[in-house]
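One structure, pasted below without further comment.
Of the protein chains in this complex, all but one are displayed in their positions.
== chain A ==
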Amino acid sequence: MSVAVDTEAPEGRAAPPPGTLRRTGDWARRAPLLPALIFTIIVTQLPFVATLVISFMNWNAYYPDERGFAGLDNFRRVFTDVNMRESVVTTIILTVAVVLVSLVLGLVIALLLDRKFRGRGAVRTMMITPFLIVPVAAALLWKHALYNPEYGLLNGSLTALWKLFGSDDAPQPEWLTNNPLIAVEVALIWQWTPFMMLILLAGLQSRPLDVIEAARIDGASSWDIFRYMTLPHLRQYLELGALLGSIYIVQNFDAVFTITSGGLGTANLPYTIYQTFYNAHDYGRASAAGVVVVIGTIVIATLALRTVSSLFREENAR
């Protein structure tokens, strides 16, 4: 059920040798850990066990008399339901697009900010700001203040720009209705690029500068240095950014809920599960979908844990 099972397996979870538990020193060491560990197991692991149980049940709050064992029915419905399948595809597209674009943009901006120029601190602060807007507020801002076809800033700027050249028929696209998924993605990219930029900037600033200087003196071009020294060094930071970004964006609910209310083909899995449970009250099917999401996440999470643990080993080796 838990991802931990996966990750611990390769490291070998051998039973403690007999007699270990009798050593009081061990327990004195474990004592400070126990409250956090027990709390986490109760609050995060038990609900997932319950989700697993409910996913095999026929349980709809509207029909309380029909509650019972359903076998694999819920899972069959999850995989045959068009909405559910579409939301799986939407989740993948949304996550991949947002993570990739914000990662590339973040890299470009991090490279620009790694140079010395006038007002670098100010630009860095400006770049971080989008990340500090409460996600719901950011979603409302994009939906109403920017995308709105009548008075949003995007169409407003188009009008102003056309007026500047003496024209009165500026294009006024319906940003949200024409490209709903892209609209959600752009709002999310705006919020997540600063995150990627911060991680990559930290990576750039941990480069061994003496080696790079040596290469430059030996006549390596800027491109060579970027391609053969900076990029390999950044690799683990790129991976970390991609995987952390994926974990957060796969779970995104705020933007989809606020900007499109899941309409126009933008419903992702968290939103669909929320609806199945909150509006349709189909507890069995919502749980089955939840189990599917968990299994899907385990695949990503295993990769993520491997990356983080490689960073972590390096830190230990230092």
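Methods note: a contact is a pair of C-beta atoms (placed from the backbone, for glycine too) under 8 Å apart; a residue touches a chain by one contact, two chains touch by 3 or more; residues count from 1.
Criterion: contacts and distances are computed from a predicted model.
Novice: According to its UniProt record, what is the protein name of the omitted chain, chosen from "Aspartyl/glutamyl-tRNA(Asn/Gln) amidotransferase subunit C", "Glutaconate CoA-transferase subunit A", "2Fe-2S iron-sulfur cluster-binding protein" or "Various polyols ABC transporter, permease protein 2"?
Specialist: Matching the unshown chain against "Aspartyl/glutamyl-tRNA(Asn/Gln) amidotransferase subunit C", "Glutaconate CoA-transferase subunit A", "2Fe-2S iron-sulfur cluster-binding protein" or "Various polyols ABC transporter, permease protein 2" yields "Various polyols ABC transporter, permease protein 2".
Novice: Counting contacts across the full complex, list the positions on chain A that touch the omitted chain.
Specialist: Answer for chain A: residues 2-4, 6-8, 11, 13, 16, 20, 26, 29-33, 35-37, 39-40, 43-48, 50-51, 54, 108-109, 112-113, 115-120, 122-138, 140-142, 144-146, 148, 150-151, 153, 155-157, 159-160, 163, 190, 193-195, 198-199, 201-203, 205-206, 209, 213, 216, 237, 240, 244, 247, 250-251, 253-254, 257-258, 269-270, 273-274, 277-278, 283, 286-287, 290-291, 293-294, 297, 300-301, 304-305, 308-309, 311-312, 315 touch the chain left out.
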